[in-house]
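Moving on to chain A:
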Amino acid sequence: MWFLSFIKTSIGKKLVMATSGLLLLSFLAIHAFGNAAIYMGSKYFQIYADFLHGFPVLVLIFGFGLLLIFLAHVGVGLLLFFEKRKTSSRYDVETRVVENTFASRTMPYTGAWIFVFLIVHVFAFNFGKPEGVKVSMLVQQYFSGFFYSLFYIISFIALAIHLNHGFWSMLQTFGLNHPRYNKLISTLTVAVPLIFLVIFGGIPIYFMTGSAAGY
Partner candidate 1 sequence: MELNSRIPSGPLAEKWDSHRFQSKLVNPANRRKFRVIVVGTGLAGASAAATLAELGYKVDAFCLHDSPRRAHSIAAQGGINAAKNYQNDGDSVFRLFYDTIKGGDFRAREANVYRLAQVSTEIIDQCVAQGVPFAREYGGTLANRSFGGAQVSRTFYARGQTGQQLLLGAYSALSRQINSGGVTMYNRREMMDVVVVDGKARGVVVRNMISGAIESYSADAVLLCTGGYGNAYFLSTNAMASNVTAAWRACRRGAAFANPSFVQIHPTCIPVHGDYQSKLTLMSESLRNDGRVWVPKNKDDTRPPAQIPEEDRDYYLESKYPSFGNLVPRDVASRNAKEQCDQGKGVGSTGLAVYLDFGDAIKRDGEDVILRKYGNLFQMYEKITDSDPMVEPMMIYPAVHYTMGGLWVDYNLMTTIPGLFALGECNFSDHGANRLGASALMQGLADGYFVISTSIGHYFGSERINPVTNADAAFKEVENEVNERMQKLLQNSSGGPSGKVTVDDVHKELGRLLWDNCGMARNRQDLELALEELPKIKDKFWNSVYVPGAADDINQSIEKAGRVADFIEFGEFMIRDALAREESCGCHLREESQTEENEALRDDDKYSHVSVWEYKGDDQPPEMHKEHLVFENVTPSQRSYK
Partner candidate 2 sequence: MMSTIDLTLKIWRQKNSDALGDFETYILRDISTDMSFLEMIDVLNEQLTREGKEPVAFDHDCREGICGACGAVVDGVAHGPDLETTLCQLHMRKFKSGDTIVIEPFRSIAFPIKKDLLVDRSALDRIIQAGGFVSVNTGGTVDGNSIPVSTETAELAMDAASCIGCGACVASCPNGAAMLFTGAKIAQLSLLPQGHPERKERARSMVTQMDKEGFGYCSNEKECELACPKGISIRNIARMNREFLKSFLLGE
């Protein structure tokens, strides 16, 4: 019951955004760690994939949990987005004092892009996966296509932008704002999205540029 009244409040909704964001970020970190195996070669990547699929029940539960968290993030995000629409363009002259709010202003749009990307991505590597093709091979197959790779790279840039505001915003929502650590936080706000961009975005580039010759 308290949870219901909690998420009815403005700060409650933001805390749902931040908590789900944190969980998604953790998933992303694990995902990035696993995918980094690609850079070691198809053999290692396949080992990782096979290992993961050795626990089908766990994967199922994990997948469902992830879906729920994701839906919460998107759902509350949409709610906030539509609430915001009510107040936007109030003034004849719109001047933003804060510089570099591109990331914050585009949160719903980068979010929407990531949503589309995820549908494509999950379909390609999960539900729509052709029978009998190894995942390690599938990766190579997909990323040999220029537009497909480009789509992925753009998506990872969108993700990085989304995280650029999201990471700091999450900490602020949790109440983590202290002059002593704010410098560290602002460094992480740039560093964390960049790490994800390098690991994930590197994969299509890895295949596109031909660096993956020995894959």
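Candidate entries met the following condition: all candidates are chains of the complex that A comes from, given by their letters.
FYI, a residue touches a chain if its C-beta (ideal position, glycine included) is under 8 Å from a C-beta of that chain, and two chains touch if they have at least 3 such contacts; residues count from 1.
In this text the structure is predicted, and so the values were computed from the model without any measurement.
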**Item:** chain A in this complex - touching candidate among 1 or 2
**Value:** 2
**Message:** So in the complex, the part of chain A that touches candidate 2 is made up of which residues?
**Reply:** 2, 6, 8-15, 80, 83-84, 86-88, 90-98, 101, 104-105, 107, 165, 168-169, 172-179
